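Each chain you see keeps its place in the complex, though not every chain is here.
For reference, chains read A and B in written order, and residue numbers begin at 1 within each chain.
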Amino acid sequence: MMYFLDLFGTAVFAVTGSLAAARKRLDVFGVMVVATVTAIGGGTIRDLILGVRPVFWVKDTNYVIVSVVAALVTFVAAERYKMPGSVLLVFDAFGLAVFTVIGCEVALRESAPLLIAVITGTMTGSAGGVVRDVLCGDVPLILRKEIYATASLLGGVVFVAARSAGAPAWFPGCVAGLVVLVVRLAAIKWSLSLPRFIARNR
Amino acid sequence: MMYFLDLFGTAVFAVTGSLAAARKRLDVFGVMVVATVTAIGGGTIRDLILGVRPVFWVKDTNYVIVSVVAALVTFVAAERYKMPGSVLLVFDAFGLAVFTVIGCEVALRESAPLLIAVITGTMTGSAGGVVRDVLCGDVPLILRKEIYATASLLGGVVFVAARSAGAPAWFPGCVAGLVVLVVRLAAIKWSLSLPRFIARNR
């Protein structure tokens, strides 16, 4: 079940990566690369940091196949059909929730400290998008715009808290995923964003 | 033999990295860094992904030495002499072919799936150039311009196909390298590029 949600999240992230790449006038190969990096980049960095080797998509190539297929479908379909941006944002929030939970799980399975589990959860959800924006020559969106990674961070905290409180196995993932989803959708609906500051230094 | 081709490819990639860095007005240290990253970056990411550790140039420092020397020679020579761009492009195509074959080989040696071998082959050939462009603040050239990584991808497919068809040991590398070289040189000669698309979404 979790596995299929994971592949679904991978496909959604690949679609957002494809669209970002297309806006930058990349060719079909570039679109595939950016889509795949967006979809599996976060989990890759997580596995490298935790020392899981080889990284997850070397062991299970379905992740790569799903990414590439999603990119190609987007490439072909996007010229013909217009998907409402709001549908994509909801799917993306769903992917963020799933990836957060998986990122926390992997860290705890590797017996990393709880703080690290929160970080790798957030990383799994967000780092792919950061790499996507860097490849596209943009300052990463999730570091600037409305609440995104913060939703993932909150979900990670809830997951780790529920897990260390000894909740039954299915509980932490469900409630943490729900937290991510609700916070992210609320952020989209009301354009919530975090405060910024203007440095007076230097 | 393959080892010397590999070092030759490393030197060529370091030269292209130096020239890119120089165009961005980096200092001599920056030129050395960008040159080295261009030359050994692809193989480094491959080794990290596959879980080969430490990465290849920690075990054999000749790769670093060749990169740094090539960068310094370029730094000194480029102010005095003008190397025809076309010569450099042919050398670069040659480096791409060698790196692709080595990238496939390493993955199969680590008993990774065939799809992964194709990916690490392409990665070894192209990822160094992607990191070079990101460091120089550009959207990676190989994701936008005429066929480059795609040549490497085709070579990887040929390599893996020939190897799994049980071809004699020397065969897959030679034919795959030739495919990369021919496709890449044809792309340069006739400015072949892949299709792009304009997203209507978002």
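Brief remarks on what is shown
By definition in this document, a residue touches a chain if its C-beta (ideal position, glycine included) is under 8 Å from a C-beta of that chain, and two chains touch if they have at least 3 such contacts.
Values in this document were obtained by computation on a predicted structure and should not be read as measured data.
For this complex of identical protein chains, the structure file gives a whole-complex count of 3 copies, while the figure shows 2.
The criterion applied here is as follows: only the chains that are shown with their structure count from here on.
Residue ranges of chain B in contact with chain A, taken from their complex: 48-51, 53, 110, 112-113, 115-116, 119, 130, 134, 137-140, 142-145, 147, 149-150, 153, 193-202. For chain A in complex with chain B, the touching residues are 18-19, 21-31, 33-34, 44, 48, 53-55, 57-58, 61, 64-65, 75, 78-79, 81-83, 85, 88, 134-137.
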